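The block underneath contains the structure these notes are about, expressed in structure tokens.
The complex is shown incomplete by one protein chain, all other protein chains being positioned as in the whole.
Let's look at chain A:
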Amino acid sequence: MNCQNCKSTCSENWIQVDERVGNCSECGAFRTKEGIVSFKLPKFNMKPDFAPLEHYHTILLDENYQKYQFLTTQKQYYSERKKLIELLFSTGKKLRQTRSTVYLAIKYMDIILNTSNEISQIAFKSSFKVIAVVCLNIAAKFDSLDLNAPYPSELQRASGCGIPYDSMIHYEREICKILNWNLKLGTLYHTIEALTHQGIIFSDDTRDQGYSIEEDLQEILFKANNLLEYFMDYITKEAECSHFRSTHQAAACILAVRKLLNLDNPFSTTLSEMLMFTEDEIPPELLKSTNYVISLLELESPEKKDLQPVEAQSTLKSNLKARVKILEKIHDFHSRAFTQKRHCTSVHSSENSSKISNPEITLSSEEENAGLFYYEDSGLQIPYNLDDIELSYIENQIHRQMMSGQMPLGPIRSASVGSDGYGTYKDRISSLLGGNTKGSTSGKENLEDLNNDESPLITEEMYRLTEKLCFGSPSQIMKYSNSRFSKEKDLSKNDFVDFDSDPNTDAKPEIPIA
């Protein structure tokens, strides 16, 4: 039997890792004894000397020796972690380091600052930056392209923080000692790489209840790759996910991707054979995290099916396009509001404020039918179909920020309801955004608030939160939404005319933290 991925005859020469599974000797694709083969993009094809599956097994084995007792009490580090990751990505980019290096640096940083050791016990907020940059330096020396290890002066310049040379040297030695010179650590990036080189879509997969994947195989593979990259970045940013094994993180990402691709059996037996564990072994916290993302992008997620009545499901299903537009508009509005807010703060121009009060966003009847909850006066529209999981997540996020003093409290515009019967929901959303929940349902009554420069509009934190909700730029949202395609939607491709005409659709997705 030929390898369906590279069309070569490798049935006799396939590299057998154990009795049942192995890799194609010509392209490295995963294959089972029964002849089930994985598919992957041509860029991942390689003629392996050793089976890539063996590499993955090495990662699995190594993980047993790389057990770190992560702390859950490092609140200071948790609050700074995202900023530090952003610093690592931006510094890495300036110093032309690879993503692999940056991911490794993040892993070192997590171990150093989030386990019990000599550094974490005495490290304080101001030294986090130095430690993060030193971690990048070590990762670059170990993993980066040859001879691409940056000099201290370059690191100082690129990271934008005045790191004393002696501190760097001191921390470097201490970090190496704490890591016991074991610098080859398994990261999510490396695990995903080992798996994507084998392929995560299999010849026995079907989608949309029995449709073959082979018709749109290239499209599926391309989207799978993009989605996987996106989930990888998402999981890396989540501090709560950093405790878990990289193989489990990778499995959660792959499962999410396969769900979004509408594969009939997202965690199939073949995938389980490749990953060497079952779905039950993936920590539920990880699944919850990825499912949360799916639930925002995927209207037919299992959670939704459980939570929504049947009628609501059908309405939502038929309004995918509207939903994408809504997300885009939220993003667009917040972007402008944030820019305006900054402008208003500095110039105090009433003209600018009035622009906000008269946004150019209009609602179509289609959108209204989609069940929008929107702020009439501001144009801010929020889909009412956020479920309880999503709402509690937003609540937690906002409350946490409020408690830590990052988000200013204050009134914003009151809201009106797009369609009746969602008052409770409206109140929740309104209160979440710091609005006047007791106010009237007419935005016009509080129009003065909008024109008042002292009234906080959308704060930076809120913008970020929305960005998180919307997952990056509009084009990115569209891309991921577009990735959820099916037979029915293919028929009405005009719905996505905007997305298809976007020349950047095929481009690598923008990584929000990079």
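Operating definition for what follows: contacts are C-beta pairs under 8 Å (C-beta built on N, C-alpha and C of every residue); 3 or more make two chains touch, one makes a residue touch a chain; residues count from 1.
Everything that follows uses one rule, which is that contacts and distances are computed from a predicted model.
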I notice the complex is incomplete. Of the names "Eukaryotic translation initiation factor 3 subunit B", "GDP-L-galactose phosphorylase 2-like", "Cyclin-dependent kinase 2 homolog" or "Trafficking protein particle complex subunit", which is the UniProt protein name for the chain that's not shown? "Cyclin-dependent kinase 2 homolog"
Touch with the omitted chain, as defined above, among A:68, A:142, A:222 or A:277: A:142
Touch assignment to the omitted chain, from A:31, A:129 or A:197, lands on A:197
Looking at A:161, A:176 or A:217, which residue reaches the missing chain? A:176
Per the touch definition above, residue among A:79, A:100 or A:206 touching the missing chain: A:100
Going by the contact rule already stated, which one of A:31, A:55, A:107 or A:248 would touch the omitted chain in the full complex? A:55
Where the missing chain touches chain A, by residue: 43, 46-47, 49-50, 54-55, 58, 98, 100, 137-138, 140-143, 145-147, 149-153, 168-169, 172-173, 176, 180-184, 190, 193-194, 197
